[in-house]
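A single protein chain has been omitted; all remaining protein chains appear in their positions.
Chain lettering (A, B and C) follows the sequence in which the chains are written, and residue indices restart at 1 in each chain.
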Amino acid sequence: METVFYISAAIAVLSTLMVVTRRNAVHALLYLIVSLLAVAVILFVLGGPMVAVLEVIVYAGAIMVLFVFVIIVLNIGHEAVRQERQWLRPGNWIGPALLTGVLAAELVYILAGRAAGVASGEQVSPAALGASLFGPYVLGVEMASLLLLAALVGAYHLGRRTTTRQEQGSDGIDKR
Amino acid sequence: MRQLLWLIPALPLAGFVILALAGRAMPRRAVAAVAVLALGLACALAVGVGVEFVAQGSATQWTSPADGQSPVPAYAWRQSLWQWVGVDGFKSDVVLRLDSLSLVFVLVITFVGAMIVLYSTGFMWGDDGYSRFFAYMNLFVAMMLTLVLAGDLLLLYLGWEGVGLCSFLLIGFWYKDPANARAARKAFIVTRLGDTAFAIGLFLLFTRLGTLDVQEVLSRAAAQWPAGSTLATAAALLLLGGAIGKSAQLPLQTWLPDAMAGPTPVSALIHAATMVTAGVYLIARMHVLYRLAPQVQLLVGIIGGATLVYAGLSALTQTDLKRALAYSTISQIGYMFLALGVGAWSAGIFHFVTHAFFKSLLFLAAGVIIQRLHEEHDIFRMGGLLRRMPLVFWTFLAGAASLAALPLVTAGYYSKDLILSEAWSSNKLLWSAGVLGAFITALYSFRLVGVIFFGQEKTAPRGRTPAVMALPLVVLAVLAVAAGFINVPPLLGGWPGLTRLLEWTLPSAGIHHDVAAEIGSSLAVALTTLAGVAVAWLVYVRKPAWSEAIVRPGLRRLVWRWWNAGWGFDWLYDRLFVRPFVGLARLNRDDFIDSFFDSVAWTSRQTHRALSLTQNGQLRWYAMVMALGAILALGVAIFI
Amino acid sequence: MSWNWTMADAQALLPLMVVSAAAVVVLLVLACCRRAGVAGILPAGETPATRIGAVLTVIALAAALALLPVAGAAAPRSVTFLVIVDGYGLFFAGLLLSACIAVALLGHSYFRQETSAGGEFYVLLLLAAAGAMTLVFSRHFASFFLGLEILSVSLYALAAYNRASLAGLEAGVKYLVLAASSASFLLLGMAFVYAKTGTMDLGRLAQLLNAAPQPALVTVGLLLIMVGVGFKLALVPFHLWTADVYQGAPAAVTAFIATVSKGAMFALLMRYLVGVNFTLQYPLLAVLTAVAVGSMFVGNLLALRQENVKRLLAYSSIAQLGYLLVTLLAAGPGGRELAIRAAGGFLAAYFIATLGAFGVVSLLSSPQREAESFDDYRGLAWRHPVLAGVLAAMLLSLAGIPLTVGFIGKFYVLAAGVNANLAALVAAMVINSGIGLYYYLRLAIALFTPSRAEPPPRVAIHPAGAAVLAVLTVLLVAVGVYPQPLLRLLAAVVAL
Partner (left out) sequence: MASISVESGLILSAVLFGLGLIGVLARRNILFILLSIEIMLNAAGLAFVVAGSAWQDESPTVAASAAATEPTTSVGGYKESTVPQADGQVMFFFVLTMAAAEVSVGLALVLRMHSQAGSLDADALSRMRG
């Protein structure tokens, strides 16, 4: 188990590194899916088969598909890659990498050798997770539904095709 | 009735709120009705409250300050409304306090206020800012009532600043004329000098006595501070600073003549009858302090004596009717200060009452004259109005007679006589200033009467005086003559009711039964007054040529002009303070203090500029600063 | 495992349920109206639909407000371990709901002529209100961050609501990226705290903090949580988004971000940090003090010569929140009562004045043109004397002039600071009040000076917005003169 964890962790870190450095958005997405799959494995190892499955379905599945969809709609191609080459000069990385390096160093310094204990590796069954979600956490689920409703309404409003005044008919109805 | 005390200031305040919110949409008659009704009801209520207060006060046993036992007023009604703020160590209540002193003020303010507002409904009829005017007037009365009814010095200060604000707004009522706006600003700034002293005085009282409640301040001061102590002197001096600013006494008197730029009813109510006497009220209210600081009390008297002579001579030389009346107001308040200074507390308040009646009467009559003579202010362009405006003549005559203190038949005589007869036994020098002033007063009042109403008619009046304006004139004229009978000295076989009432609150002037001296003083006052009237009659009615002779070129004319210009105080202040200040500012660009403030401003500006650079609109920079913040916070956790 | 629901639980949650249900109902009604409009049953265009949405929203918010006492009858009550309904939460819920009503009416005035605005504004507003209420009733990490996210996600869309406006888009993108980043800091922090303490219960956590100095991992977790909190409250150094988002968002939404979103977050922070013995949590104390002082100075100095009114108010709100933090630090074990009273009073005053100021901006603006530059306000006293008077009153209140509610709030905060011997913070606050006076008066005076440029056209004032401003102005003066009802209410809240 430990080996699986460390291998997956290495894959996750490396592929994530690739995500943030790629110029081509589709490549980055593919690396991110790799990273998410690796994290799913880790989640499974840590005793969460249900969350591991969700990671694959929702993250690597649904959310990434949303990204792919947007990339297709925007028709991002070689033009964008050239653009990225211009934007991503080596100098751009110094500040962020330095900052994040310090932050990560601080976190690792704090974490190293002080964490609470040992992961048991025992699994939380999907049934137990479900019972928890719809038992004491049921209000949280309701809140999550409100959250999704807010996202839905917000995305609908923002994503509607913009109608400027000129485009608008004299009858005042959007031409949607 | 006692529970309704709060309604007295609340009614005009309600009138203000109604007029401020809806006044523009209301017809003029409704505006007038609201304004008059608010003050009329307040006045009726004040009378009701007053009757009950006097009845209960007479039926109760207590030790009055006049007995010399307790220095602090004993019989008073308190109405605690609510606590404004309160934490450990500091609290301020909104509390009303009615004693005989504030009762007298409340009655005069509401009554004269109602009369003047009634008059204004006619006077301001053609003005664009009709509802605005009455909103301000109602607010003023509410603030003035707050000032006199306040049981807490902070509340008193609120009223004090509130009347100042209303005065500012009303002097500059016709704000489109820059001269009016300038006069308003001058009044605001000059009184502000005094107010600053007042505020420092309040702070001193609070830090030293730990309270701002009037009753508490007085009793603690009496208990903790020995007579003549430095603290008492300092506090009394600082409060005096506020009083002379508000009451236009030397050397802060210069704003009042310019304040005549406001509408005439404003001059009558604010700058004659009520607000300018707030200084007198303040000193009377804090009389314990002044008794603890005899030097300061003497200073009050000296200021009063000097002011009354100075302003009287200036009034004598004015050609603008309203400015003449303004200087006369300064001079009469000088009498009140003189009274307070010599310890004739209730006599000073008595003079406030009679002055409120006759001076507002004079202003209102002046308003009619000026309006009907097409905004003519110069008295030498008037003349011969006796036949054209008989009603105005008779009422103006009543006011002038009362101002001149025509013996026995006018209210002004009784109050002035009382002041001077008490001054006689206390300070002969101030007494002689008062008697000199009485002569000047008689002279300038009958100069006005003679020049305006007799001789050749120079400008033809137009129109008629409407009834709403005539009625207040008549009522006030009656009072200007008859109000003296509420306080007829025992010597003349009367009963001094007002003095007795005020002695519930204020110390009595000391026991003196020197009947001979009293008679002597009264005779002297009566004779000088009559002499003044006679001279005025001779010079301005019988032999007008003489009056021109006075201003013939030469030393006399110079003196005349000097007095006319208010003894050059404006000129002096301009040279002494304004110009050196501007010059100093110009010369000492690199002055230490200057550069200190400059550097503070410079540093702020530079920091502002530098910080503005951080707001560069770049999303990634914002995120970076956020991350930096997180790093610093974690650094604190690790290294501390 | 299962939770036994009782009537009392439902009763306690009633206001929250009404607001959430109203969001769904308004959404459905809008959809129906749109169908009806297309079918020709209702007049064409979205205006009638938005009007119905506005009416329903205000009714729902008012109903929730009216139901607070009903919920109060069941309080204090924990409903599952996520939510606690008690007097403290109900007071702040009342404050937030009242502010939401004001924002709904201001929004209705703002979108008066916009036919394509749609009614989503009201759905999002109701959802954001539900999120904010969740925050003040929260007692667990889960409800904390879910409430925060409902609020944030609604606000992304609201900030970018004007679809024709590039500034709105910019505001939306900036808000989304920074809020999401700060939320991930917050989540990581929560995970750290959970990893070390094993609890996600906020009350339990507060007990732990009060008991002993905490291990570094917990402190780090708390500080990471403070990044998310500081972002929401726009405290230095997490404040940079404030001005841009305030400027780009529609004025009514800006009013919401400045009041409801910050108020809800602060209520939560205060509920658990007030009374914590900071001497045991030194890093937390140091960071909070630095953040408070920094917010005061940076906010006020940024506002100093700002020529854009919305940005000026944004910077001023940074400083105001800095003042508010003083109450938190002043709490300590002994000063809890005074601190809660001070914070409640200050927040109420801040709500009134901020809603009023942005209300004036909102009434003068429209989706086509935001009235935000100083030139729009020069000489306002002659074009809209009443609006100018209202804005001047709001500015004086923000500056803390006596007889306004702002003075009462500031007075109690200062008193709390003095009481807790926070000399440095009190001194910073006094200095900053002076700096603040400069720019508040600068704007207030500009209202009364004649404009140099061509004055902007006089706009018609919508009655709904005018009513809001009238109520706010009356409150501003009435509470400033007669603060007793507010103070009594706060005393009752403290007692609960």
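As a convention for this text, a contact is a pair of C-beta atoms (placed from the backbone, for glycine too) under 8 Å apart; a residue touches a chain by one contact, two chains touch by 3 or more.
This structure is a prediction, so every number in the text was calculated from the model and none was measured.
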Visible contact partners (per top-of-document touch definition) of the missing chain: A, B, C
Which residue of C:103, C:160, C:222 or C:426 touches the chain not shown here: C:160
Options C:208, C:285 or C:441, residue touching the unrepresented chain: C:208
Option from C:81, C:278 or C:412 whose C-beta touches the chain left out: C:81
Positions on subunit B contacted by the hidden chain, ascending: 612, 615-620, 623-624, 627
Touch list for subunit A against the chain that is not drawn: 1-2, 5-6, 9, 12-13, 16-17, 19-20, 25, 28-29, 32, 35-36, 39, 42-43, 45-48, 50-51, 54-55, 58-59, 62-63, 66-67, 70-71, 73-74, 76, 80, 83-84, 87-88, 92-93, 95-97, 99-101, 103-104, 107-108, 111-122, 124, 128-129, 131-133, 135-137, 140, 144, 147-148, 150-152, 154-156, 158-159, 162
Absent-chain interface as seen on subunit C, which is shown: 1, 78, 80-81, 141-142, 145-146, 149, 153, 156-157, 160, 163, 166-167, 169-174, 176-177, 180-181, 183-184, 187-188, 190-192, 194-195, 197-201, 203-204, 207-208, 243-244, 247-248, 306, 308, 311
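What we mean here is this: only the chains that are shown with their structure count from here on.
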Comparison of B-C and A-B (more C-beta pairs in contact): B-C
Chain occupying the middle, per Cα centroid: C
Whole-Å gap between the CA centroids of subunit A and subunit C: 29
Inter-chain centre distance, subunit A versus subunit B - centres from mean C-alpha coordinates, in Å: 75
For subunit B paired with subunit C, centre-to-centre distance based on mean C-alpha positions, whole Å: 47
Numbers and ranges of subunit A residues touching at least 2 other chains: 106-107, 110
Residues of subunit C touching at least two other chains: 216, 220
Residue ranges of subunit A touching subunit B (in the complex, touch as defined): 95-96, 99-100, 102-103, 106-107, 109-110
For the subunit A and subunit C complex, residues of the former touching the latter: 106-107, 110-111, 114-116, 131-132, 135-140, 142-144, 146-147, 149-151, 153-158, 160, 162-165, 168, 171-174
Subunit C residues touching subunit B - in the complex, by the definition given at the top: 173-174, 177-178, 181-182, 185, 216, 219-220, 223-224, 226-227, 230-231, 236-238, 240-241, 243-244, 282-283, 286-287, 298, 301-302, 304-305, 338, 403, 408, 411-412, 415, 419, 435, 481-484
